[in-house]
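Of the protein chains in this complex, all but one are displayed in their positions.
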Amino acid sequence: MGTILSVKNISKSFPGVKALDDVSLDVKSGEIHALLGENGAGKSTFIKIVSGVFRADEGEIFIEDRKIDVKSPADAVEAGISVVHQELNIVPWLDVATNFMLGQERTKKFLNVIDKKYSIQKAQESLKRLGFDIDVTKKMQMLSFAEQQMVEIAKVISTNPKVVILDEPTAALAQQERTNLYQVVNALKKQGVGIIYITHIFEEVFSLADRVSVLRDGQYIGTADRENLDEKALIKMVVGREVKSEPRKSIATDEVILEVKGLNVEGKLHDINFNLKRGEILGFAGLAGAGRSEIIRAVFGADRKDSGEVWIEGRQVEINSPYDAYQAGVALVPEERKSEGLMMEMTMEYNNTCASLSKMTNKAGMISYKKVRKRAREAVKKFEISPPDVLRKAKLFSGGNQQKIVVSKCVNADPKILLIDEPTRGVDVGAKEEIHAILDGMVKEGKSIIVVSSELLEVLKLSDRVLVVRDGRIVAELTKEEAGQEVIMQYAMGGKQL
Amino acid sequence: MSKESQSKTLNSIKNWYATSKQEAGLYIALVVLIVFLSIASPAFLNADNILNIIRQVSIVGIIAIGGFMVILTGGMDISVGYVAALTGIVVAKLTIDMDVPMPLSITAGMCVGLLAGLLNGTLSTYLNLPSFIVTLGTMQICQGAGYVITQATPISNFPESFVALGRGYWGPVPIPVIILAGLYIFMSLFMKYSKFGTYCYALGGNKESARLSGIRVNRIQVLVYILGGLFSSLGGLIVAARTNAGSAQVGSTYLFDVFTACVLGGTALSGGIGRLPGVVVGCIFVGILNNGLVQLNVDSFYQMMVQGIVLVIAVVLQSLMTREKRIKK
Amino acid sequence: MSKESQSKTLNSIKNWYATSKQEAGLYIALVVLIVFLSIASPAFLNADNILNIIRQVSIVGIIAIGGFMVILTGGMDISVGYVAALTGIVVAKLTIDMDVPMPLSITAGMCVGLLAGLLNGTLSTYLNLPSFIVTLGTMQICQGAGYVITQATPISNFPESFVALGRGYWGPVPIPVIILAGLYIFMSLFMKYSKFGTYCYALGGNKESARLSGIRVNRIQVLVYILGGLFSSLGGLIVAARTNAGSAQVGSTYLFDVFTACVLGGTALSGGIGRLPGVVVGCIFVGILNNGLVQLNVDSFYQMMVQGIVLVIAVVLQSLMTREKRIKK
Partner (left out) sequence: TPAETPQDSKTPEESAQESVASAEDANGDGTVKIGVPVFNLGHTYWVSWVDEIEKLAEEKGFEVISADSKFDAAKQVSLMEDMIAQGCDAIILCPVDPGGVGVVIKEAEAAGVRVILSDLDVVDGDGNHVASGLVGIETYETGKLEGKWAADYAKEHFDGRANVAVLSYPAEQPCLDAENGFLEGLKAELGEENVKAVIMNGQAETEKGMTVTENILSANDDINMLWGANVECTLGGVAAMESRGMTQEDAVACAFYTNPDVMDLIQADESMFKVTMHLPPRVMADTAVDMALKAVNGEEFEYEIKVPFELCDKTTVEGLMEE
């Protein structure tokens, strides 16, 4: 097994941050090399440099001992480096097949006409290999977030690359798809492809990786063989300290705070009924595309509902828009932070407070930037947002830190009911515990929370009660004691009926 | 199995509908307009008038191809009209005042578009300047140059052969119409089936994604601006031939006509969405509207108002017909 | 501790730089222009001419406030110039031809802006129509209505008191300048410190995020269009007062001036980015450019060219100065 990719002494500074400081790494062919680190450690920056998105300040990149100069993504693609980036990169108005082949089209000689048939066939095949059967002539925009992510992954591994880099590929995926992905990654490994796999999920590291490298604050911490590591050691390596994970104690009351009756959205949701109690964390589980996000979006008023009633604290409320929801004390952390959660060009403090500006005014009704700043600084501390710069534009934060900003925005609004879709997508181990602790703290204050998560363990750990969703219907309600990975999966996949 | 094939046809119908429905409302608005006009004015529907309309439309139509491409990739080119004017002027100056042979002066004229496009493209792409300002600058430069060259007096009297480009017929069909039709068919197919065309859509849809997919976005962007310039120049040649003069008084209205045609035709000004067939229908709509007001002998003071109102109605109609079922985003 | 406070001042300097640097290039371009003009033409820097420039700028400046707000929220309003013109015409018609008392006719004039804004806002927001077409329609309607009302003959001779609005002085300072300054200071603070103002930025930054954050995006959007109309109307009042007439021959140049001022001032046409102080500097730049060309006695045919070239240079300069260290995008 020879070294296929070797990166030497990379440094990169952004204004105000040294994102990478003299980092070296090598990947052997047929190896899965996990790259770990806290949010903002520099992982994405590292792979963006390797793939030509950024230029390094210093350092060299070798492929099969040949030095290459990647000035643009096109150069990287030519050199055989394929990347699934952390943030979705799709063209929403083009169809799946075209998105799939973008940049790799097979063309006829005449005027570079694209061989469309081939595109469709290839896209369909590759997606099937991932256990994924969708109509590739659909517009990309019509797909769910998870499906879009799958298309990107399928695209990258279909190009016969020498090196594949996956930046948190599973963050948006549910269990089933994750399993499919693992198989494909292992198959690639067998073909001798070198793989860099960035993740915050430790099970993945232990089931997939051959070697593990860790970055912290832009510094290279070290590389170790997987065999020589256990979870504790790995956490210590990543976070630099130990992280305690305590099981949650339920404090749910019997008082129903939210009740949803007969909710229907044509073609998506069918007769949804459930309730949420004060002080409860209610989990929604299910496969990707099952309709979990749709339920809470409809409740929140983000999507139109065809019928259904929402009762809050025993009174029926009309929620036809997110504004109505906020007025009724309901907030939502949306699924897609980039397109739904953040204003990328605005500062962290703006994003942090834009849902709670009414609380940031002084007596004259003017916005008090002192208050805004104070609140933002508190959020930075509470959520350990790094770098702790409240005037930094949202787009300049790392993925995990962006997620924390979205959560902090909704927490700031101080809602009675928090709906939260994938609360810790892309968040590191340490910060994940922090967010869990914050949610726990909120219910202790008498708030109630609905959590939708593709990470079963997270659902299980947080929830007092779990609802399983399949094909737009709630198919099971499980108490904390009944709920377990297997049971949920059985319901979710339709193996077991209520 | 049969069920599968059934769903396939169903799907392809759905797809056809999905692709053309962004223009469906426009078609309906167009039909309404035509029906109304042919009832209100008997002369409207005669063959003569119809040829007349499409001949008039052809210039805006040709310029609009380039304008469309620029908009599609997420930019905007407001210099189109004056690039067209300057092209005509350069050709006139060279041919008429300086006796340069026709092919040479036409080449020089096309160079106006090429250079304008290159300037627009390079500055807005590589220096990342807002295309509005850059093309506004180019527009003023072209307009000024046009006046400097002509001193506001049109340069007239081209050789017959050149005039035919604007006024001639091929059988019963005006030559500009043939040029337009040819270009539209070719470019529609090209935009749909070629790599370049697909990349244009990708650029407009999400430039960063396109870049990350290994597409050399800057190069394509510049090329699109150049094509925009060239189509403007071609339109300018035909204007010059049609009016038998190179004149600086031409060009002010093309900008709005082109944008109107594109937007009516379903092109999103934010880029990534739109089809050439829609644009040509948009051009025809604008042409019919202008013609119809004359046919109806609307007082010229009221013409502008009526035009504005019809435009708003058309776009409302279009949007109501086109409305996709409210899905998220 | 001292280290901390040091880094604090450093940070606040950085912050100031960060917020104003999007206009930094413009300031430099402006200074270059001023230095050049005052060397080239001795009359340029005298107090008279300077007051003159800012008085001229004030109309575009006032209209640009509204235009800026619309652009900031991600729309565009191309009807501004003709809404202004129609306002002046309505006021003139009512006051001069129909002897309606001044306050009433001014109210009626402002209603032009209100209605135009309401139309623009409602159609583009609730029907989700492209703002380009909607406001183009409104523009044509206003322009047409202006011609219909005036029959192309300006309606002149306002009462002295009204004319003072455009031509009067308060001490040495022209009244329009005072109005502009007042509005700018108020609106700059309003955009920064009011909820409404901050929400405008949110809308332009990411409408969907804003919506999901519980902001009533549609209502704000419509309000912004209405404000846009009202500022145009206010500008129109001042034009009418300044030219002592309601005339349909006014308004064609404001659109480009407003857009140019906004873009030069660092406003992104895609929305979400920009500050009013930048816009006012942009207006001043445009005003000085126009004035300077007359000062230098540039041949008027060359004026357009020079204007185009200076514009491109200014925006290049601006971009080079403003460039965030080359990172992606």
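General remarks:
All chains are identified by letter, namely A, B and C, in their written order; residue positions are counted from 1 within each chain.
By definition in this document, contacts are C-beta pairs under 8 Å (C-beta built on N, C-alpha and C of every residue); 3 or more make two chains touch, one makes a residue touch a chain.
Everything numeric here is computed off the predicted structure, so don't read it as measured data.
Here is the thing to keep in mind: the chain we left out touches B, C in the whole complex. Within the full complex, the residue among C:Ala245, C:Val258, C:Val280 or C:Leu311 touching the omitted chain is C:Ala245.
For subunit B, the residues in touch with the chain missing from this view are 41, 43-44, 46, 48-49, 52, 55-56, 147, 151-154, 156-157, 167, 239, 242-245, 247-250, 252-253, 290-291, 294-295, 297, 300-301, 303. Within the entire complex, the positions of subunit C that touch the omitted partner chain are 41, 43, 46, 48-49, 52, 55-56, 59, 147, 151-157, 163, 167, 239, 242-245, 247-253, 290-291, 293-295, 297, 299-301, 303.
Note that in this section only the chains that are shown with their structure count from here on.
Rounded to whole angstrom, the centroid-to-centroid distance between subunit A and subunit B, based on C-alpha atoms, equals 43 Å. In subunit B, the positions touching at least two other chains are 208, 329. Multi-chain contact residues of subunit A (touching two or more other chains) are listed as 53, 302, 339. Only residues 123, 127-130, 132-134, 136-145, 147-148, 151-152, 208, 256, 259-260, 263-264, 268-270, 301-309, 311-312, 315-316, 319-320, 329 of subunit B touch subunit C when the two sit together in their complex. On the subunit A side of its complex with subunit B, the touching residues are 51, 53, 72-74, 76-78, 83, 85, 89-94, 98, 102-105, 107, 111-114, 116, 135, 137, 139, 141-142, 297, 302-304, 339.
The touching residues of subunit A, when paired with subunit C in their complex, are 14-15, 48, 53-55, 300, 302, 321-323, 325-327, 331-332, 334, 339-346, 350, 354-355, 357-358, 361, 365-367, 391, 409, 413.
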